[in-house]
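So the structure is just underneath, and the comments pick up after that.
Every protein chain but one is kept in place in this view of the complex.
Should a chain be cited, it is by its letter among A, B and C, assigned in written order, with residues numbered from 1 in that chain.
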Amino acid sequence: MKRIGLFGVTGYTGRELRRLLAMHPDIETTFATGSGHLDHELGLEREADAYLLALPHGIAARFADTLRGSWPNAVVIDLSGDLRLPSAESYRTWYGTEHAAPALLGHVPYGLTEINRKQLGGAKLISNPGCYATSVLLPSLPLLREQLVSPNGIIVDSKSGASGAGRAAREALLFCEVDEDLKAYSPGHQHRHVGEIEAVVQQHAGCEISLTFCPHLLPVKRGILSSLYFRSETPPEQLVAALRSTYAGEPFVRIVEKPPRLQDVVYTNECHISVHAGASGNVIVFSALDNLVKGAAGQAIQNLNLALGLPEKSGLPVSLG
Amino acid sequence: MKRIGLFGVTGYTGRELRRLLAMHPDIETTFATGSGHLDHELGLEREADAYLLALPHGIAARFADTLRGSWPNAVVIDLSGDLRLPSAESYRTWYGTEHAAPALLGHVPYGLTEINRKQLGGAKLISNPGCYATSVLLPSLPLLREQLVSPNGIIVDSKSGASGAGRAAREALLFCEVDEDLKAYSPGHQHRHVGEIEAVVQQHAGCEISLTFCPHLLPVKRGILSSLYFRSETPPEQLVAALRSTYAGEPFVRIVEKPPRLQDVVYTNECHISVHAGASGNVIVFSALDNLVKGAAGQAIQNLNLALGLPEKSGLPVSLG
Amino acid sequence: MKRIGLFGVTGYTGRELRRLLAMHPDIETTFATGSGHLDHELGLEREADAYLLALPHGIAARFADTLRGSWPNAVVIDLSGDLRLPSAESYRTWYGTEHAAPALLGHVPYGLTEINRKQLGGAKLISNPGCYATSVLLPSLPLLREQLVSPNGIIVDSKSGASGAGRAAREALLFCEVDEDLKAYSPGHQHRHVGEIEAVVQQHAGCEISLTFCPHLLPVKRGILSSLYFRSETPPEQLVAALRSTYAGEPFVRIVEKPPRLQDVVYTNECHISVHAGASGNVIVFSALDNLVKGAAGQAIQNLNLALGLPEKSGLPVSLG
Partner (left out) sequence: MKRIGLFGVTGYTGRELRRLLAMHPDIETTFATGSGHLDHELGLEREADAYLLALPHGIAARFADTLRGSWPNAVVIDLSGDLRLPSAESYRTWYGTEHAAPALLGHVPYGLTEINRKQLGGAKLISNPGCYATSVLLPSLPLLREQLVSPNGIIVDSKSGASGAGRAAREALLFCEVDEDLKAYSPGHQHRHVGEIEAVVQQHAGCEISLTFCPHLLPVKRGILSSLYFRSETPPEQLVAALRSTYAGEPFVRIVEKPPRLQDVVYTNECHISVHAGASGNVIVFSALDNLVKGAAGQAIQNLNLALGLPEKSGLPVSLG
């Protein structure tokens, strides 16, 4: 049994980590705490094989840095946005503040498991992807890499359940404000996840993209459905073939025929993807996942399994298929 | 007081017509019935100043035809899709069946009130627009007409509440299938409303468009939010100016700054529109309306007011602004 | 046109007042403001025929007192709980704080319109009932007054939509905490509305009751459904007869056969009531209303109409029946 320490248990991601870890056959949670005061806390009772950080950005980088110093043999997985961008400058641009541990940037493997598996096995520090980025990158990277779609004029219309906005008591997240409503927010090119997506595409598909990204707040608890519109003259069947080839044998990514539903993926670690013809010159790609599982806690455990040498699927729920 | 007869009261549109007509100060509902057997029913007790048809397509055209023959001085407003397309051939393409009264096609004014007001005053037969088409056309027509956006590569990602799918007892519409879910359906170029939108754009903006249209089923009762992505090099401010100019003084169309919310428009006859910059070369336009009000029963009453010479705003709810 | 001033517009009740007043044919809203600083504000620009107070309790009593001093000919309707209890002592018991204007208590007519109409016509200060109390008192008072049910062992199991809890940004009211959930709160004899209900029953039915009251937070925006369980040997038909007799001719109270649904009453000023046999010696009574309309803003306008000599139904929505 591997011993895991969990920092940040009060938010929805922290709670989901606890829920999933409780079902994991090879892991025991040694401690689970709120953010607290890191420095006084790193006594022996905090020793563990791995640490999961479900902390606010800004704080997370400090914790990651300190933990790596104190327990150099342990695995640290950061679920915040702190280690996702390639440089301190990029961080400043998208987060509007200085990075707390800039020396870490540029060296941390990005935990989009299916794309970056080689770098994750045995890694000591992993940056877990954002939920929106996961939903956009899994369908996009194979298509961009093989130049089956244009890197220009990409439109992504994403819809996320309210747990993606966190558990802070804000009026805009009250039941009466979200229920029976739908609205876009930060439309265009303003959302932090655009920076993350662009950087990962550049690194893993080798191209610069022009991306219009519109997230919407959906009156559901969980789930992200992203509708991606690419410029492409390639027949949809070829796109399907490329996706099937990339994800053949993957336990958590499925290429489906009909547009995927949130219902089929929530409470699982799966991402479902489909491809459809648009009007001439356009192709539509849908992806659906659970923002708290494949978009956060589940993918973190998938990466944790790899980093600790456990079976990658261990403890992770799948759909009925 | 004008006397109105209502055919088709069991569906959600029929019920909404009853709800709105009950609050209308200048109208009394003389009768409201299910679809029934038209021919035996057109006795004197069915005489009215106007008839509203909230009937299934196929049946509606027959009713419209018969009513016009029997009561030539009455106004008939058809809320089905039967009179929205320009020709029997187009109807066959999109509905997969022969039209029941093809002689009517091509001569019926299209009831998108703000765009077509001149033809609606005093009209005896009006085709009420579809809910999706209203949400797409109100923001698009001014921009296309003035060539501020490209007619090519238009992407529309629409999300509709479940009442838009009607009241038929289908498994896919059960609470447990819709609640906490989201899915696209008929993506690409397959949905009937694409035919309607293309035809109206051609007639009222004088151009052919290339449109990729993706409707989604949303876990709310009412409301459509359409996210429109245009190719455009025009600064968003100019698009806003064009929309403000077109809709200046309109009581039911508002150009807003922030992305519109369903909550602000449901239970009103309003359509809210906003414009935002996308990535370079792209612009985002949102529109929000209540599919049962501005997208159906409310716009029908707006047209009815015009056709009967009543104040256009009479009996129609507005938002708090 | 009567001129109305509205204090407290940011909460859900204030917003509903604005929505309903906007549709009222005989009233214009002269001003609508947040709570602000009353004393500096009572200049001539605040003169009105009536004031509606949608303010937090504690503050409301001070406003009522000051407004009555400054504008003795105006009508003041308080929608808070400040004027509902009969004495300062009772207020202290249920609210845990001193009353701000104890001299007002004991003299303010209670605005349960159908029960207390005589005292409301021409009144200058009215205490508008709570939403839970309205849902319990309308069905209970006739039955208790005529001794058709026992005053002992009354069980009320109430379920309220989230708008009843107000618009404060509290974690417990976040979408993710309320959606797909149900829970009771303050069960037993602890809820403030118990004090209100007991006092009104004593005054208007002349008896002391023993009441077990359990409110539940429901994942809907609007509506209260109260399930009342009485000890009674009277056949249910007699209870129905008594209710029908009390509410004969009332435009906003309907005795229905099947258990009432929230859907039939939300967005209307109606209360629907039904009676059903329980096991031997028990009878079940349901009541349904919209907590923001008949339970707050709608009933306030109903009382306002009476106090100003307008038609009681003016501006108030009814159901389709």
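Throughout what follows, a residue touches a chain if its C-beta (ideal position, glycine included) is under 8 Å from a C-beta of that chain, and two chains touch if they have at least 3 such contacts.
A quick note: this is a predicted structure, and the numbers were derived from the prediction, not measured.
Only one of C:H24, C:H99, C:K159 or C:R254 touches the absent chain when the whole complex is considered: C:K159.
One of C:K2, C:H99 or C:R222 touches the chain omitted from the figure, and that residue is C:R222. The chain omitted from view is touched by exactly one of C:A54, C:L105, C:A165 or C:L211, namely C:L211. In the full complex, chain B touches the hidden chain at residues 12, 162-163, 167, 169-171, 173-180, 219-221. Residue-level contact of chain C with the missing chain is found at 152-155, 157, 159, 177, 180-185, 187-189, 210-212, 214, 216, 218-223, 225, 227, 229, 231, 259-263, 266, 276-282, 284, 286.
Mapped onto chain A, the interface with the missing chain covers residues 15, 18-19, 22-23, 25, 180, 267, 317-318, 320.
Definition applied: only the chains that are shown with their structure count from here on.
Chain B and chain C, compared by their mean Cα positions, are separated by 38 Å. Chain C has its Cα centroid 48 Å from the Cα centroid of chain A. Along chain C, residues 180 each make contact with two or more other chains.
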